[in-house]
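The structure follows.
With one protein chain withheld, the remaining protein chains of the complex are depicted in position.
Let's turn to chain A:
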Amino acid sequence: MHEFRYERPATVAEAIRAVAHDPEADFLAGGTTEVDLMKDGVFHPDLLVDITRLPLRGVRRDGTMLQVGALTTMEELASDRTLMERAPFVVEALLRGASVQLRNMATIGGNLLQRTRCRYFRDPAVPACNKREPGSGCEAVNSVARMHAILGASPACIALHASDLAVALVALDAVVHIQSEEGERLVPLTQFYLMPGETPDRENVLRHGELITAVDIPLPPEGTRSIYLKIRDRASYEFALASAAIAVIMDGPVIKEARVAMGGVGTIPWRGFEAEEVLREAPATPDTFRSAADGTIRDPFIVPGTAFKVELAKRTLIRALTEVTS
């Protein structure tokens, strides 16, 4: 049996030290990703540093910003009043994710760091997976890949980043607080994730031993309308085939300002900067929405199983824009 040690430090500094000095150590938050992948034989940490007792839990209002402790659970954040009033689409993104049992365990920090659902990544009996075994190839590209990415993908890896929360948060320019032995650094979520390129095993800018302590969510101005639309086969308890997180400020029939991000399509939570350009100061019409969608889903990398997502994603975005502006 693969044995591992378990520690539950009381302070952030101890936790970071414990992981930083052991290359085979992992943080353990809610465990809904970490323990799953250990059971599947994908992760083999020899030390689990349980961070759930660290004082990093709770939501604090700071002017026009919410500071969310990394260990706040998904359910806790989803019941935050301010968030419900000012950015309800973040709440929707949370509540459309997983199941209530999972959301009671899963933390915000862990959610941002959840690993892909790619079936080939999750089964060590499959030899080829660049994310799991760098340089081994990519089984998904030649196989059944319905739940995979079309944006930011490459022949080396087409794995989806499946977080719903992250989609809404990249739309809002959330900022991640990262703590290491050297100190704290702040990274905007839009720059936090890395596209697979030739190194699909590297998913984000976090270095070993760095701990996410908090996420800042800037609150959009009052009067902002928002939506999180998640499209999937089942009505609940499934990851997105396509999702759209949108916040808009309207001026009559004209969109003054828009934030757009998409899920279910990207190797990273996909911010739609092009769509935002198109939408800014544009009339809320089907033509506008179509060009916003065309601008977002550009140069997709598709395999037979994901081809349908190009149009599905566009229509999802158009539907979300239609609903949020009407």
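Keep in mind that, in the parts below, a residue touches a chain if its C-beta (ideal position, glycine included) is under 8 Å from a C-beta of that chain, and two chains touch if they have at least 3 such contacts; residues count from 1.
Keep this in mind: contacts and distances are computed from a predicted model.
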Listed names "tRNA threonylcarbamoyladenosine biosynthesis protein TsaE", "Phosphate transport system permease protein", "2-oxoglutarate ferredoxin oxidoreductase subunit alpha" or "Xanthine dehydrogenase family protein molybdopterin-binding subunit", matching UniProt entry of the absent chain: "Xanthine dehydrogenase family protein molybdopterin-binding subunit"
From A:I231, A:A284 or A:V324, residue that would touch the chain that is not displayed: A:I231
Contact residue for the chain not shown (choose from A:I16, A:L48 or A:L312): A:L312
Residue among A:S79, A:N104 or A:S143 touching the omitted chain: A:S143
Touch residues of chain A, complete complex, unshown partner: 1-2, 41, 117, 119-120, 122, 125-126, 139, 142-144, 231, 233-238, 241, 308, 311-312, 315-316, 318-319
